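Heads up, one of the protein chains got dropped from this complex, but the rest are sitting where they should.
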Amino acid sequence: GDPLVIAGRTFRSRLFVGTGKYPDAATMQAALERSGTEMVTVAIRYMDFSDPRGGDILAHLDLSRYHLLPNTAGAYTVEDAVKMARLAREATGTNWIKLEVIGDRETLLPDLSGTLEATRILVNEGFVVLPYTTADLVTCLRLEEAGAAAVMPLASLIGSGQGLVDWTSLRRVIERVKVPVVVDAGIGSPTDAAHAMELGAAAVLINTAIAKARVPALMAEAMRWAVIAGRQGFLAGRIPRLEGASPSSPTAGVPL
Amino acid sequence: GDPLVIAGRTFRSRLFVGTGKYPDAATMQAALERSGTEMVTVAIRYMDFSDPRGGDILAHLDLSRYHLLPNTAGAYTVEDAVKMARLAREATGTNWIKLEVIGDRETLLPDLSGTLEATRILVNEGFVVLPYTTADLVTCLRLEEAGAAAVMPLASLIGSGQGLVDWTSLRRVIERVKVPVVVDAGIGSPTDAAHAMELGAAAVLINTAIAKARVPALMAEAMRWAVIAGRQGFLAGRIPRLEGASPSSPTAGVPL
Amino acid sequence: GDPLVIAGRTFRSRLFVGTGKYPDAATMQAALERSGTEMVTVAIRYMDFSDPRGGDILAHLDLSRYHLLPNTAGAYTVEDAVKMARLAREATGTNWIKLEVIGDRETLLPDLSGTLEATRILVNEGFVVLPYTTADLVTCLRLEEAGAAAVMPLASLIGSGQGLVDWTSLRRVIERVKVPVVVDAGIGSPTDAAHAMELGAAAVLINTAIAKARVPALMAEAMRWAVIAGRQGFLAGRIPRLEGASPSSPTAGVPL
Partner (left out) sequence: GDPLVIAGRTFRSRLFVGTGKYPDAATMQAALERSGTEMVTVAIRYMDFSDPRGGDILAHLDLSRYHLLPNTAGAYTVEDAVKMARLAREATGTNWIKLEVIGDRETLLPDLSGTLEATRILVNEGFVVLPYTTADLVTCLRLEEAGAAAVMPLASLIGSGQGLVDWTSLRRVIERVKVPVVVDAGIGSPTDAAHAMELGAAAVLINTAIAKARVPALMAEAMRWAVIAGRQGFLAGRIPRLEGASPSSPTAGVPL
């Protein structure tokens, strides 16, 4: 009753999952299964194009179940990101791309100007572009104007598990941008996933918080419920935050 | 596989629900149903003891499905709280009591010394006492020594929806107290419920955040998944919070 | 123009300083000097009563400049705290006492019931009692009723430097209690000191954040200005926090 639509494709699950960092393929498969996800992202750098099945990772993914979202992780220039996207399209047949143009090797933060430029190029070439960005409102508005199918602002540094360090900026992007906003990077726990969804995010993308949890498959299921809880909470309309108390029970009328 | 046990009784759901503030009985019933709860709390002040069925609220509760937890909301002295507890036991047959001894009419914050004293009296009289308290570690330890079956620290002012304003104190209580810690009061959204559970709380008690949501039944379901998500997240072992980034994907080995 | 009055005594400085943990007496003396403080607290456990001058610490304090506030650090029972207070009065001649009744050896959090009881005893014996407490509103109101000359809620665990982890509770105490509220324990930096004062605290007490800073005397001076800044900010009336932007400059009328 509440599907997510990106570029004309419908998803029932609002949890997107990454495929890096799992201890082994079986653990990854179990986590994907338990998460209920319908979209997985794979680093193009991980794909083995000499292998007709697309290399290790792709060999372990049942692409009849999961929509594939190749990503340009590791691209530090517009040129490299565009080249990776084209390679991925040729090899996998999908024109969807999670675009990353990284601007700093230490923090892996995006180069916003470069991301905007690469988005324009790839949209022009017929890609469905989901760019990784910070929660910078003006950049997100420009990405939307450039034809991005969704925007993917980070919650905090990738892999940091710090959660939504600046949720006011995320909320602002969600309120102003019309394409789906997918919160990406930094989610550390189910609470963070619920938080992003409660703010009105269309979906969240999670990798490290599942793959490096003590029990990945159980955490994947936790994230599944957290995303549903946050989405339902958003739709159900939360109570306002009050400065003072408001009793649940009558404070007069003692039956004594 | 992960039941909650309080005073020898087992609960599969870790979500306790209050019965105040609903627009009508049907809305309350639908919310309780959707929440999956197995324990509901009712203000003794709401009970109509002249009615053989226990008054309005009790008439609308299917007590074959829900374990009844009467509460002493509105008691401002040890004497009143004790008197209410005895009345409730006589009228409803249960010896469970959510003990509230309020110390301030404006904030409805508990009187910690009075709560400790009333706990001692009621435990002595054979009650199963779940006292409402702040997240004051020393008070919680003393309540446990006094025989409380659980402790119920508040997250923030009752009905305020402010969430876990001092989660470090809650976590400290959870780590040190051996009886179940049920986070009570102040939870405003599914994110807050998940947060409490992720810290290791045994359960949460929610009233206003469900009853006064725009769509109470949907919010009740949201809270159900949030509590499960938070509990599973706690059991699955979250990743550490890092200062810096940690890439999900390899940053070397370009396939270009 | 804005003096602090406690029990009839006037202080121009709103910064109280502790005397523990300094690397040596000269460093302590320099820090006290630079801080501008007029009231210093000394642990009674540190006083050497066999020494006619009151032991090491007292020998190094110029009590013509600093008002002495003995404290009962290390007392775990009402009896010990009361005994220490009497000893201190006999030895030093002052009837001022910073009352600490600790309830937990690991966190050094106060025993609120015991603190209340000891306050009643000591007020009755003519002491000027400044009890160490948590920011529990009901306890602070009861301490005031019991005759405390001020209340000293903690900002966070002693020595933790975590700052005001629950500033909403501190603000609530400040707004409701009529005696001076002195924020004690947990202040880690000038920002924290300014924060406490901006909320309307009457004064702050700082020890570890000065004594264990890399340059104690410079940090002492930083705290001096921070307390003045926070106090002036409180008196000057800060702007409201707004959700949206409000331009500093006109956005129309271009001179182009």
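Miscellaneous remarks
So that you can tell them apart, the chains are marked A, B and C in the order they are listed, and the count of residues begins at 1 in each.
Following the convention adopted for this analysis, a contact is a pair of C-beta atoms (placed from the backbone, for glycine too) under 8 Å apart; a residue touches a chain by one contact, two chains touch by 3 or more.
Since we're looking at a predicted model, the values are computed, not measured.
In the full complex, the chain left out of view touches A, C. Only one of the listed residues, C:Val40, C:Leu58, C:Ala73 or C:Ala135, touches the absent chain: C:Ala73.
Touching the chain that is not shown, out of A:Leu15, A:Ala31 or A:Leu109: A:Leu109 (per the contact rule at the top). Taking the complete complex into account, residues 18, 20-21, 43-49, 71, 73-74, 80, 83-84, 87, 105-109, 157-163, 188-191, 193-195, 198, 207-209, 211-216, 218-219, 221-226, 228-233, 235-256 of chain C touch the chain not shown. In the full complex, chain A contacts the hidden chain through residues 103-104, 106-107, 109-113, 116, 134, 136-139, 141-142, 156, 162, 165-166, 168-169, 172, 176.
Rule of thumb we're sticking to: only the chains that are shown with their structure count from here on.
Viewed as a network of touching protein chains, the structure reduces to a simple linear path.
Centroids built from CA atoms put chain B at 33 Å from chain A.
Shown for chain A are the residues in touch with two or more other chains, of which there are none.
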